[in-house]
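These notes are about the structure you will find just below.
Note that one protein chain is taken out, while the other chains of the complex remain in position.
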Amino acid sequence: MSFTLGPNNYGKSGIRLVRVGRESSRHDLRDLTVHTALSGDLDATHYRGDNTGVLPTDTQKNTVYAFARDGVDAIETFAERLARHFVDATPSITRARVRIEQHHWTRIGDHSFTRGEGGELRTTEVAYDGRTATTTAGVTDLLLLNTTDSAFSGFLVDEYTTLPETDDRILATAVTAAWDYQAEDPDDAFYEHAFTRARGALLAAFADTHSLSLQQTLYAVGERILKAIPEVGEVRLSMPNRHHYLYDLDRFGLDNPGMVFQAGDLPYGLIEGTVRREEA
Amino acid sequence: MSFTLGPNNYGKSGIRLVRVGRESSRHDLRDLTVHTALSGDLDATHYRGDNTGVLPTDTQKNTVYAFARDGVDAIETFAERLARHFVDATPSITRARVRIEQHHWTRIGDHSFTRGEGGELRTTEVAYDGRTATTTAGVTDLLLLNTTDSAFSGFLVDEYTTLPETDDRILATAVTAAWDYQAEDPDDAFYEHAFTRARGALLAAFADTHSLSLQQTLYAVGERILKAIPEVGEVRLSMPNRHHYLYDLDRFGLDNPGMVFQAGDLPYGLIEGTVRREEA
Amino acid sequence: MSFTLGPNNYGKSGIRLVRVGRESSRHDLRDLTVHTALSGDLDATHYRGDNTGVLPTDTQKNTVYAFARDGVDAIETFAERLARHFVDATPSITRARVRIEQHHWTRIGDHSFTRGEGGELRTTEVAYDGRTATTTAGVTDLLLLNTTDSAFSGFLVDEYTTLPETDDRILATAVTAAWDYQAEDPDDAFYEHAFTRARGALLAAFADTHSLSLQQTLYAVGERILKAIPEVGEVRLSMPNRHHYLYDLDRFGLDNPGMVFQAGDLPYGLIEGTVRREEA
Partner (left out) sequence: MSFTLGPNNYGKSGIRLVRVGRESSRHDLRDLTVHTALSGDLDATHYRGDNTGVLPTDTQKNTVYAFARDGVDAIETFAERLARHFVDATPSITRARVRIEQHHWTRIGDHSFTRGEGGELRTTEVAYDGRTATTTAGVTDLLLLNTTDSAFSGFLVDEYTTLPETDDRILATAVTAAWDYQAEDPDDAFYEHAFTRARGALLAAFADTHSLSLQQTLYAVGERILKAIPEVGEVRLSMPNRHHYLYDLDRFGLDNPGMVFQAGDLPYGLIEGTVRREEA
């Protein structure tokens, strides 16, 4: 009886980096959380604790901060710089994946900023294997809510079905989206512009779609992003259905024409899907 | 040896209420979390499980939703309506406290809204004892960050002190603030206007203060709110010091003139204080 | 118009301390989170940013780790050592409050331990004003559930009441309890023994009480702790009612005699109360 090592990776998660740009008295602020994951010839450390080929996760963290000294523009290019470095500079490492989440701050002064706790995150993930870097961009924790223009009816009914059909409900979700880029020599300007357009398309599709199912909305969102950005080939979406229950006020002699809702917590629906550009 | 019941209260926490205003095709949205707490003659249920005087927390929840049918304007007036009802309509209840947190949504269409997960909350707490309603308003989870104009030096040094003095650091905090109102017949318009001014004063004071200590900033914030709103007599502030550590890049042959920081998590400083209008 | 500083305090929160006892090859492990809060003559820093009297929160943190070098036995005595030090050694500080939460680890080897994420915490809070130290002990996040012997009926009914009476429900709660000690020269052994007895009394009272209301259970828990420990004068309890809803299986042609429940999340009931030893 013998055993063997399968797929594996290691890295540093939750590297909290704040970068202040002081080129002028009007400071710039980048607030990032960086996660690294490296793979390669790491049999020795797993089998025998021989760490000769192991670049410590502490070193990976140092590298993130050191690379930030030169400036951080689009998170996609910063992630790629890091991913390329880990593979190109480390003989034992053949593959790196760098994920970055960016917190958005709103300027309230030359060197003053505000935001709420939590909030929507802009994301990227770059994978590099020594030859090719693949880049995805996206958002997570982006909450969207329509107060009307959402229905759900005509669904399959079995012996466990009790849900009534509805032609007017609240539709609320917390979007996680990721899309790839297949661009020639993309630079910071490309990434910033593409992200802005993609996010705008996402919001517009959600607001504009008269929804017969959350699946339909998901598809509409993916399609709209693909239409907006020719360099995107695929959009992956995860859209939890955050149920809002019309509160039964009849019991108190009151009507409730779509006005008073209980926001649900657990359980929630979860709709996940991919929308792709069709090959010609 | 005998025992007795001391101070007590009971209620429903985490009532998630979404209220849609459909007066026009441009829908209005209020997203609230309501907490109730009632006190009164409740000895019988504690001593003997005699629930004659107990208004169930389920009923309290129903009441919140039913009262929302008439519309929700400023959260302060909605909280007061509820607090007065629980005491005035329930013989066994002599005191009610209603706390509300409001989530802010940004309009992206006539019936479409967006926000990030989490976020800054607007808060109120109304206490009513059958005669007088006292009202506080405030914010929580409001993150603020200055990239400069913050120092910390000249502090007390003992045998356990290792912190170096600094004349330029990042100052970051997550403000929880609450202030009282002592106004004649305040209405929805008063509360909306006062809140907007108070929040504006808070942000301005944070951005404008050249900070020699977070305590000084806290005091400046409180004073600015008191100056902005004559009807406020006291401001209570809780301002965690979210440390940002200048990353030591010297080790890699790089300087770091206030540019690359590690955002700390635990532990954090916690500064709490009250600023009051001086009696004449 | 003038303003003044009201009550205030400052300190370090979330100091994560792990103390390994290596007196023998069978290591001892203490895992604590410590929070400090100091008050005193701190007008100068608030009004003018003059930090002469400010013992930095960073120093407070260092002190916690340094004091742990001598060993940590009962958290109550460790908290008192710290509180006394901050006041007695710092002229500007007249009052200190030290709160500690202890994570419990289960031994699985001479130097190996296990626990689940989160978990019940043992707590203490010591306040010292230069003369007297007052000590409370307690627990938080202690989940308790009875599958039967809980009823809720005979309650007050108004126009918003829809809750049916029940003579058999699940009763579930997450106890936060704190009690004071008024003991002559309490030592580590006293605190360890008293905590064990108090926690045991709490569990036994919950399990033994045929509950007609959660208030009744709360009172029974407080009374049982007071009976078990003569040195305790008062018990403060916070017991959220974690509702479990009997799932309606009738709709699927199935009965449900108290077997299948949906565990609720938000909202939850919240019952808070104090039980005191009657003065003779």
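By written order: A, B and C. Residues from 1 in each chain.
Criterion: a contact is a pair of C-beta atoms (placed from the backbone, for glycine too) under 8 Å apart; a residue touches a chain by one contact, two chains touch by 3 or more.
Since the model is a prediction, treat every value here as computed from it, not as a measurement.
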Looking at C:S112, C:S153, C:Q182 or C:T196, which makes contact with the chain not pictured?
C:S112
One chain is left out of this view; which of A:K12, A:H27 or A:R169 touches it in the full complex?
A:K12
Among A:V20, A:L55 or A:A74, which one is in touch with the chain left out?
A:L55
Interface residues of subunit C (partner: the chain not displayed):
16-22, 27, 29, 31, 62, 65-66, 68-69, 104-105, 108-109, 111-121, 141-149, 170, 174, 203, 206-208, 244, 247, 249, 251-252, 254, 256-265
Touching the missing chain, which residues of subunit B?
159-160, 162, 251-252, 265-266
Even though one chain is hidden, which residues of subunit A still touch it in the full complex?
1-16, 35, 37, 42, 45-59, 61-63, 66, 89-90, 92, 152-158, 160-163, 211-213, 215-216, 218-219, 222-223, 226-227, 234, 240-241, 266-278
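Simple rule for what comes next: only the chains that are shown with their structure count from here on.
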Measure off the straight-line distance from the CA centroid of subunit A to the CA centroid of subunit B, and report it in whole Å.
30
When the centre of a chain is set as the mean of its C-alpha atoms, what distance in Å lies between subunit A and subunit C?
38
Taking each chain's centre as the mean of its CA atoms, subunit B sits from subunit C at a distance in Å of 23
Subunit B touches at least 2 other chains through residues 16, 62, 66
